[in-house]
Each structure stands twice: as C-alpha cells, then as structure tokens.
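Complex shown without one protein chain; remaining protein chains in place.
Presenting chain A:
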Amino acid sequence: MADRVLIETAEQAKQNQEYAQALADLLFQLADDDFILAYRGSEWLGLAPHIEEDVAFSSMSQDMMGHAVMFYEMLESLGLGKADDIAQLREAKDFRNAILVERKNGTGEYNDNPHYDWAYAIVRSYVYGLYKQVRLEALQQSTYVPLAQVSRKMMTEHRYHLMHWQVWLNQLANSTKDARQRLEAAIAKVWQDAGELSDLGPSKEQIVRFGLIAGEEILRQKWLAKTREIFQSAGLNWPGEPGTASERGRAGEHTADLEQAVATLSEVYRIDPAASW
C-alpha cells in the first residue's frame, strides 16, 4: 500500500496527472452507471404497476440521478468541463456505464407504445443496487477523500432503495406462477450482462494501485455472495456465474440502446448548449 496517500481536494488530485486520470476514469463509470439507469427509471414515470409504486420508483430514480450529478460535479472539479456538458454532450462511445444499465425497459419508446417489463425493472435495479452497495462501501476507503465522503452520503439513501427492491423480489418470487416465471426470465436476462458490473475498465490497474477502490475480484466476490444470499432467501435458484455482453461498456463499446438514450436525454440541451436553460 505504498501509494496509499490520501488526496483531500481536486486541486491536489490534479497535481498528479496519472492519479487524476485514473480517478476520472473511475468517476465516469460511477456517474454514467447512475445517470443512465436513472434515465431508464425516468422513462417508467406514469407506467408503474400502481400509483404508489410510481411515486416510490420515481423518488429512487431521482436519488440515483442526484448521485450521478455529484459524480459529474466531481469530474467538473477535475477540470473536465461543465457537469452538464459532460452528461449531455458526449457521444455514446464516450460513456463508461456497464451495458446492463443501458438496456431498454422493454419494447416501444417511453412515450410511444411502451410495453415495459416490470420484472426486468425489479431485477435490474436490485442486482445493480446490490453491486452499487458493495461499490459504495469500498469507496468509503478511497484515497480520494471527496469520493469517500459522497459515498457515505449516498449509502443512506441507497439502503432504502435496496429494502424496496427486496420486498418486490420476495413478493414476486412467492406469489403466482406467472410472476415467478417472469421473474426467472428477467433474472436470466439481467444475468447475461451483470458480469460486467465489477469491471473497472481499461485503467483498472491504475485505479486499484492508487487506492481509489478495491480490486475487481474483491468487489465481485462480495457482490456475488450478497446476491446469492438474497436469491436464496427469496427461494430463487442461483443462476450461476454472471455473463457479459459482447460489447464492453466500460471500454466505450455500447449498444444502439445507449445511442438512443443519449440522443433523447440531450435533445433539448443540444438545441443550444451555450444557452441558459
């Protein structure tokens, strides 16, 4: 742990170019994961199974969007441009989110004949949420102090999200046969992509060496152990080792789903990014 020196501010981080680069690479993953999944959540608005859930889901998407904003602002403080520009003016290939979070909610568009899959929404949110919990815990030990601080803050909100998804998972797993089947299909679908969550991307070596976060294998094992325990308690079969998509989101390879998402979420801002909105 020779490199484990605490960095207190963005200014200090910028003094070591290699450190700042590794930090930015990690922050893009954190920000883009939350941003894109919150965007997918926002597409569900008005379409959830009942009104109470609509309110709850929307509230969680806002929290997650809020987390993304905090990460983008950290990137801004590192001199990478305005947070709004970072979030909305990059092309899909510049995003570092995992493929799992960019997948569409179902068929159709959010405002044009959407047929969204609630089982997929639950499983994706929960599986991602469980990984995010492990990641936030690990970030609390980060050498970048501002990151350790925000992750503690996020953790308080995030715990409620996990409780919410746990209730859903448990209910659906133990209700009707139809629900159970839909849940299992959703797990299978999520599982095709979920393995990428713990990928720290092309600069993983530097990210870990600078003590920004624990190594992939540690994160992955903790997350899998926790997920296995949750599945077991809901009486669900363990789907085995999670797979990864053919694209590697952490390296900037994405599906058409992300291109569509980025085009939509930046549509108004791109009319005139220099204007005030």
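The working rule: a residue touches a chain if its C-beta (ideal position, glycine included) is under 8 Å from a C-beta of that chain, and two chains touch if they have at least 3 such contacts; residues count from 1.
Note that contacts and distances are computed from a predicted model.
Enquirer: Name the chain not shown, per its UniProt record: "Cytochrome C oxidase subunit IV", "ABC transporter ATP-binding protein", "Cation:proton antiporter" or "Phenylacetate-CoA oxygenase subunit PaaA"?
Expert: UniProt lists the chain that is not shown as "Phenylacetate-CoA oxygenase subunit PaaA".
Enquirer: Check the options A:Asp84, A:Glu184 or A:Glu216 and report the residue that touches the missing chain.
Expert: A:Asp84
Enquirer: Among A:Val69, A:Met155, A:Ala185 or A:Ile218, which residue is in touch with the absent chain?
Expert: Of the candidates A:Val69, A:Met155, A:Ala185 or A:Ile218, A:Val69 is in touch with the missing chain.
Enquirer: What chain A residues would touch the chain not displayed?
Expert: Counting only chain A, the missing chain is touched by 39, 42-43, 45-52, 54-55, 58-59, 61-62, 65-66, 68-69, 72, 83-84, 87-88, 110-111, 113-116, 118, 171-172, 174-176, 178-179, 182, 264-265, 267-269, 271-272, 275-277.
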